[in-house]
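For this depiction, one protein chain was excluded, whereas all remaining protein chains were kept in their positions.
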Amino acid sequence: MKKYTNISDIKNFSQAIEEAIQLKKNPLKFSALGKHKTLGLLFFNSSLRTRLSTQKAALNLGMDPIVMNVSGDAWGIEFEDGRVMNGSTAEHIKEAAAVVSQYCDIIAVRAFPTLTDKSKDESEHVLKAFTKYATIPVVSMESATAHPLQGFTDAITITEHKKTAKPKVVLTWAPHVKALPHAVANSFINAMQNMDVDFVITHPEHYDLNPEIVGQTPVMYNQEDALKDADFVYAKNWSAYHDYGKILKTDLDWMVTKEKLGDAKFMHCLPVRRNVVVEDAVLDSDNSLVIEQANNRTYAAQWVLKSILEGLKS
Amino acid sequence: MKKYTNISDIKNFSQAIEEAIQLKKNPLKFSALGKHKTLGLLFFNSSLRTRLSTQKAALNLGMDPIVMNVSGDAWGIEFEDGRVMNGSTAEHIKEAAAVVSQYCDIIAVRAFPTLTDKSKDESEHVLKAFTKYATIPVVSMESATAHPLQGFTDAITITEHKKTAKPKVVLTWAPHVKALPHAVANSFINAMQNMDVDFVITHPEHYDLNPEIVGQTPVMYNQEDALKDADFVYAKNWSAYHDYGKILKTDLDWMVTKEKLGDAKFMHCLPVRRNVVVEDAVLDSDNSLVIEQANNRTYAAQWVLKSILEGLKS
Partner (left out) sequence: MKKYTNISDIKNFSQAIEEAIQLKKNPLKFSALGKHKTLGLLFFNSSLRTRLSTQKAALNLGMDPIVMNVSGDAWGIEFEDGRVMNGSTAEHIKEAAAVVSQYCDIIAVRAFPTLTDKSKDESEHVLKAFTKYATIPVVSMESATAHPLQGFTDAITITEHKKTAKPKVVLTWAPHVKALPHAVANSFINAMQNMDVDFVITHPEHYDLNPEIVGQTPVMYNQEDALKDADFVYAKNWSAYHDYGKILKTDLDWMVTKEKLGDAKFMHCLPVRRNVVVEDAVLDSDNSLVIEQANNRTYAAQWVLKSILEGLKS
């Protein structure tokens, strides 16, 4: 594998899931593969799970992780071509990406969307600049429109916990107090579309996601109907896509409750706001898979890094 | 050992001191013990010594340390149960602690007190939440009311430098311009109460510490009388305990001077404000043990991590 910025970079998805599950059983099996290889983790935004799990995955492979908070530790980065740089940015991405490539073997980047400039976000200008100007493989640790390490993780978790050949999986919008990105929802949809599941999306009207991503996946505006007989309920807030970045609904009607969930397993990428997105009774019950999802982040990242390391040799 | 959040977690204190002194002589003797084990260091507050010495201790044991400044790097953490999280906190400690437990083998936490809310501080709400929700052993790198790595370090340092079987040790309050926690003083008292020393506390009136911690230890309000014939003088500022978190005295009468110290050894946990807590002439003399104390932080931490790693195996 030469990069990982989207679920579609995984050629054989079900095989990848199985291999990741095998890695989880023996995380140190390939601890010699990454010896003397460096993973640069560049954060433009906050991170807990991604920060720790990606480092852990690198360590399991024998790699040396180097972490950098770009904004605080280094220089303001300019992404626009041809710009006369007499403002606040001190270094162009052309140099930054090429320079990091001198010291690392793989570069992992987290860069959230603006949620104010739709075309800029959809152009993935930060991530694309890294993949364009870095001379080493790039891994997305969540970009403007995708969180493929999370989507892969979620597919692993569902595979581990499914009790029927073709489980019913529901992605439900949930309330939140802040305008949130579409990245997690998008990658979860991508992942489910690559699995043998009965997949439904539910959200309030006017919260439709990018139709190019949703594609043929059924969308229901009635949460109760959508959740019926679900095996897995994946809750996630996102801001409006068409009325870009806006919060259109502030009441808690769509919060996931124990009653709504029934016997289904509950999933969320975390961090989650308790009693806003989902009530305590769900997260504190055995039906919650959120901690297991967090755990699987390590093995998703490890599969990705391993695949890229193997590609470096060829 | 299953956790280290208080001096009392060390079952045989004098044996632990001896073992730490042995570790200091051969720091790499157990460099295979922590191989492929991860120590997560979570800082809610500033740190120099603790940050570096705890990492060094982990490296000496072959562990991989991962450092995170919680506030800057990750998400605002909610500690209250049942809260509707529609405010500034984005992740509940229930998830945060459980999630970190997925990636690390031991978690070390630094979280200072508010010094405004006594009952909150005394409940150790941050540290207790970590010990409650983490599924891995927790080490305190200074909590609201205790700094047990420092207390253990101080006991090691006194043991190394004592010239009589039962030295006289004085903990003296000293001036400061900011309201400081009681943690270092509390753990030093705990440590001394576990050693065969002639131990006295001295401070101005109204600066009495928590009586449950002071117990039977003699307290003197006259610094000069207290320091008489001392072998070790440990200086530390703390804010008032009864008039909680207040600064009641701002003059420099209680500053430790070379004249007051005499032939005694001078100790302080650092950082120390020169010519406020103690005058230059003391710190710059051979009687000062402060750098040796800082050095011993490594071996105190290493003994603790080693004991916990050994516990993981059983």
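Letters A and B mark the chains in the order given here, with residues in each chain numbered from 1 onward.
Assume a residue touches a chain if its C-beta (ideal position, glycine included) is under 8 Å from a C-beta of that chain, and two chains touch if they have at least 3 such contacts.
Note that this is a predicted model, so its numbers are computed, not measured.
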### Summary
Given B:S8, B:N26, B:S46 or B:T257, the residue that touches the chain left out of view is B:S46
### Per the touch definition above, residue among A:L33, A:A74, A:V219 or A:I247 touching the missing chain
A:A74
### Query
If the missing chain were put back, which residues of chain B would it touch?
28, 31, 43, 46-49, 51-53, 55-56, 59-60, 69, 72, 177, 270-276, 280, 283-284, 290-291, 294-295, 297-298
### Absent chain, residues of chain A that touch it
36, 38, 40, 64, 66, 68, 72-75, 78, 81-87, 90-92, 94-96, 98-100, 102-104
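In the analysis below, only the chains that are shown with their structure count from here on.
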### Query
Once the Cα atoms of chain A and chain B are superposed, what angle does the rotation have, between 0 and 180 degrees and to the nearest 5?
120
### Query
Can you give the whole-Å distance between the Cα centres of chain A and chain B?
39
